[in-house]
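In this view, the complex is presented without one of its protein chains, the others remaining in place.
The block that comes next holds chain A.
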Amino acid sequence: MTDLALPALADAPAKPAAAGLTARTRRARALAYLQAAPMALVFLVFFVVPLALTLMVSFWEYNEYEIIPAFTLQNYADIFEGCLSGSDLCTTARTYLSTLKFCFLTWAFTLLIGFTVAYFLTFHVRSPTTQMVLFLVCTIPFWTSNVIRMISWIPLLGRNGLINDTLRGIGLIDKPIDGLLYSDFAVVLAFVHLNTVFMIVPIFNSMARIDRSLIEAAYDAGATGWQTLWNVIVPLAKPGIAIGSIFVITLVMGDFVTVGVMGGQQIASVGKIIQVQMSVLQFPAAAANAVVLLCAVMVMILTMSRLIDLRKEL
């Protein structure tokens, strides 16, 4: 008799408690959604909607004076025109190759410089104050606008710029070097100047997390400086390297201003194509190009993250 009564007694108070609990959980969940809502809204309005519109417009038709809502693949066909037939590379492929070349060079140089600077800041600067001051020094170029930073190269690199004048002055060259400005060199130089800090920050961040005793442990294990760098520091700085690389690659792939200014408006880039099409109001063509560019960048980033994961497996 008592055996039967017991569960009933136990159940009776349990039920309201459970109900109260679910109500509280529901309220907590609603609150969490509410807290996430502003960011979600910003994300929706400024990222998802424009992207969806771009994708939509890329399928529209256009002529000299208007764009027409439709569904056509013509814009994409125009982009890849001649790519599958001729023995020569089509315009799009050549433009992409040129942009990829800038991208690779910039990535290599910013990685080299960024890693070195971050390494110096983390492992050679002892006092945290000096570290912070030097870190802020790295961001000084960002106190002024992109374009001004590029333009300021012109008096230095131009035909009658500081470098050419000095070299002529000390008699090293007879006539000015033309390739300094409005050339591939100038474009890469400006890209490296503009983007190195995007490498420094994440790499510095992951290096700062490396426990110093790991370096000592490596030394204790008989590792040389280079062995420690390659076997301990580089693997542990990989997340920073990956994030920095993504920054730099996306920035360079989409750029049209730097290539324009530093290339003297003579060098083609994917971003430049889009900008020109926009300026002549060929929005659907520009949108299609943008979608292709987006896909290309995404493929690059995915490949890179795959590579880094693979390395971790080894």
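Rule of thumb we're sticking to: contacts are C-beta pairs under 8 Å (C-beta built on N, C-alpha and C of every residue); 3 or more make two chains touch, one makes a residue touch a chain; residues count from 1.
In the analysis below, contacts and distances are computed from a predicted model.
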item: Name per UniProt, for the chain absent here [options: "Spermidine/putrescine import ATP-binding protein PotA", "Long-chain acyl-CoA synthetase", "Lipoprotein" or "ABC transporter permease"]; value: "Spermidine/putrescine import ATP-binding protein PotA"
item: Contact partner of the left-out chain, one of A:57, A:232 or A:286; value: A:232
item: Absent-chain contact - pick from A:76, A:185 or A:219; value: A:219
item: Missing-chain contacts mapped onto chain A; value: 211, 213-214, 216-224, 227, 231-232, 235-236, 312
